[in-house]
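Here the complex is missing a single protein chain, while all its other protein chains stay put.
Per-chain numbering from 1; labels A and B assigned in written order.
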Amino acid sequence: MTARLRAPGMPRAGLGLALGIALSYAIVLPVRALYGFEPLVDGDAVTIVALLAAPFGFLFGLGAFDYWFYWASGRPTRPEDHSGHGATSWRDYFRVNTDHKVIGIQYTVTSFFFLLVGGALAMLMRAELAQPGMQFVSTDAFNGLFSVHASILIFLFIIPVFAGLANFVLPLMIGAPDMAFPRLNALSYWLLPIAGTMMLLSFLVPGGSFATGWTAYAPLSTDAPLGQLFFTIGVQFAGASSVATALNFLVTIITMRAPGMSFWRMPLLVWANFSTSLLVVIATPFIAASQFFVLLDRALGFNFFVPDRGGDVLMYQHVFWFYSHPAVYIMMLPGFGIISEIISVKARKPIFGYRMMAFSLLAIVVLGFTVWAHHMFVSGMQEWIRVPMMITTAIIAVPTGIKIFSWLATLWRGVLHLDTPMLFALGFLTMFVLGGISGVMLAMIPVVIHVSDTYFIVAHIHYVLFGGSLFTIFAGVYYWFPKMTGRMYDERLGKIHFWITFIGFNLTFGPMHLIGMKGMPRRVADYAEQFAGWNLFISLASFAVGLSTLIFVYNMVASWRGGPRAEANPWRALTLEWQVSSPPPIFNFDQIPTVVGGPYEYGVPGAVHGVFKKPGEVAPAPAGRVATAPKKE
Amino acid sequence: MEAASVAHAEHHHGPPPANQSSRVEPQLLGMLLFIISEVMIFGAFFTAYFFIRVVQGEEWPAAGTELPVAIAGVNTAILVSSSITLHWAESALKRDNRFGFKAGMVVTFLLGATFLFIQVNEYVHIGFSPQDTAQGSIFYGLTGLHGAHVFIGLLLLLFVTIRAFRGHFSSQSHRGVEVPGIYWHFVDVMWIVVYTSVYIL
Partner (left out) sequence: MLIIGAIASALGIAGALAIDWFPKVGSTQADDIDTLFDVLLIASVPIFVLVQSIVLYCVWKFRMRPGDELKDGPPIHGNTALEVIWTTIPALLLVGLCAYAYVVLGDMEEKEPNTMVVNVTGEQFTWTFQYPAENGGKPVRTNQLYLPAGRPVKFNVRSKDVIHDFWVPEFRMKIDAVPGITTEYRITTTRDARSYPVVCAELCGLGHATMRQTAHVLPEAEFETWMQRKRAEAQNT
């Protein structure tokens, strides 16, 4: 038993967790005794310290820091023996694993778990909203439901699931044996379950879960019950996780590309994650700071948001949105990357305007930092900020439009393979346009004055995050499922899943535009009688969406266990991840491939993207050399 | 001692060596990107400072309080000189001057620790608390955030110093000194910005 507690792993992690909690008492009690605070044992104070200390105890026990401690203590350098790399049984997914493929699956499965949780919370909300008046939950519990729903799905589903998919395929795509910092990669994964567990645990504390929305506006959040701090601190862990991953992606992309893979030969998924990672590294510290302010105000009585003492309430919103608007692109750009891969492969054509696709990603990164205050048009901020923000917000639709039109042009005259990934990609294309259009309407100050904080906003955000991001996630999961698991998914169930989701989604969120315009505010547990009909309709449709997700889960689980074996390259794709076996070998490649052409040269006779020869040897010149292939037609 | 790392190489089949597609080393690039992130978190705290002091137009420092500009100035000098001694230690290492390297690391660490001690002492004697006013909150917020960075930086320096005394690093292998060193220089530069805006302006 002691041996198990000394070796890194789950038992020691449990011990670390307990020690972390014990440590919190050990810190809080003496401090309170010293200052003469009453009562000596204060649940709030201990919980706050434990929220910070216990996760570190857990991570330490799990072994996330072992190697670094070893290094720091000045012992002789330990050679990398790859003992933490790869998975042979399911147990290997529950330890610190440095293999990017294992981490990718850990990430994806964990975030889909949180999708189901977040979805279940949405179902509860729709049940309550099916009729006016209060039926199932109290108003406070309802506020908790939508707050946790949004926080979980944003911080523990959409952002990390993209990091998970990219974790799996990105090193393979650029011909790298792993990520640049495998141990940091493992740590960034293990921060996630901590953040998610924390947010869910908030339901159990006195006063209920945090109930101030995912935006947690001060001063509502600074004098909310204890549950609020589970968000405030949970977000720090999720944020640290995404900064660490982003840093890792950037370094990997810059320093570990295969020979011959110049920036202009990178697949667009790599470009998309490059852009996203830039956003994450630059923007995420702002939400960390905003939550630090809330924490300091709430726990230690600071005055950042106390107007009587010189604090500024609107400052919270500026700092928060300076992260959270770029976060919208953090939640969308990787999806753009996935769609580019799928549309090109499934239409059997090169992506139209490859360079413009990459440039428009970078344009979105830059413009993304100039629009944050469009979330604050009715917040009472200085009026002169509004018009410049309206213009930048409208302009950001231009690079997005370029991408949409380029995808359409890629479809044109292609040979469209209409299987599940492609259906979701096309579903994305049609739905995201609607989300984009309502986005442009929302840029117009006079319109947004009327519809901000209404169901019109709820509709818009779900058209971009559900019809946008989630559709790309489904597309990506179906597309890389054979590569990740070595099995094929069930095509028929996949198509059923698509059609129910697509129709149910539109029936759910389409009418929300109307009731929002008509005057139904968002985040309400109860509403005026006039909206009863539409709300019942929306609730029923949303249950269909919920059910369709179960089909997806069944398809994934059953196919992973017993689906037919997948070939190395079932889609006949050119990018490097498809040139190795399914699932890929433990170290990805026996030799690093050499890249000799663009990633999307479909239709070019004999085109090859990468060849598996050592760089020194002469690669067999593919017929019709791709590098010199005509750029225009 | 570095030689210990060679032993395992043959009996294990590892991954193929990755292609190095950039002249920048991964560790260096990682640290630079991390520093960008750090600059942004300071940026967020400076945003709060800007809103309280400029947008709200609150008196600075709050009425009836004073900031010990002179003591903090001396403290700034201490921190800046620690950057110089760190540079000295690094160049000694590059010439394989082990005594100079070790002495430089110890002096740097002590200077950094002195800075932190004086900063804490300043908190004790300054005469206002973050609970009094928003100005107090952001004063403690900014200096405290910086203090936390000094603390982390000191930990990194401590590790380097321990390893220095155990005979690690040489003129050929000094990345383990350089990367924490960059962080320490960043902490110093950041202090100059904090000192200028909070104490002087």
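Throughout what follows, a residue touches a chain if its C-beta (ideal position, glycine included) is under 8 Å from a C-beta of that chain, and two chains touch if they have at least 3 such contacts.
All figures in this text were calculated on a predicted structure; none of them were measured in a lab.
Note that the absent chain touches A when the full complex is taken as a whole. Note that of A:I254, A:M488, A:L507 or A:V524, the residue touching the chain absent from this view is A:V524.
Within the complete assembly, A:K349 is the residue of A:K349, A:K483 or A:H609 that touches the hidden chain. Considering the full assembly, A:L514 is the residue among A:L514, A:L540, A:A568 or A:V611 that touches the omitted chain. Although one chain is not displayed, its contacts with chain A can still be listed: residues 139-140, 142-143, 211-213, 217, 219-220, 307-308, 311-314, 347-350, 352-356, 378-380, 386-387, 390-391, 394-395, 397-398, 401-402, 404-406, 408-409, 411-418, 426, 429-430, 433-434, 437, 440-441, 443-447, 449-450, 452-454, 514, 517-519, 521, 523-528, 572, 601-604, 607, 629-633.
Note that in this section only the chains that are shown with their structure count from here on.
Put simply, the C-alpha centre of chain A and that of chain B have 31 angstrom between them. Here chain A touches chain B in the complex through residues 71-74, 76-82, 175-178, 180-181, 243, 247-248, 250-251, 254-259, 261, 281-286, 288-290, 292-293, 296-297, 300-304, 306, 309-312, 314-315, 318-319, 322, 587-592, 615, going by the rule given at the top.
On chain B, the positions that touch chain A within their shared complex are 1-2, 4-9, 12-22, 24-26, 29-30, 33-34, 36-38, 40-41, 43-45, 47-48, 51-52, 55-56, 58, 62, 130-138, 140-141, 159, 162-163, 165-166, 168.
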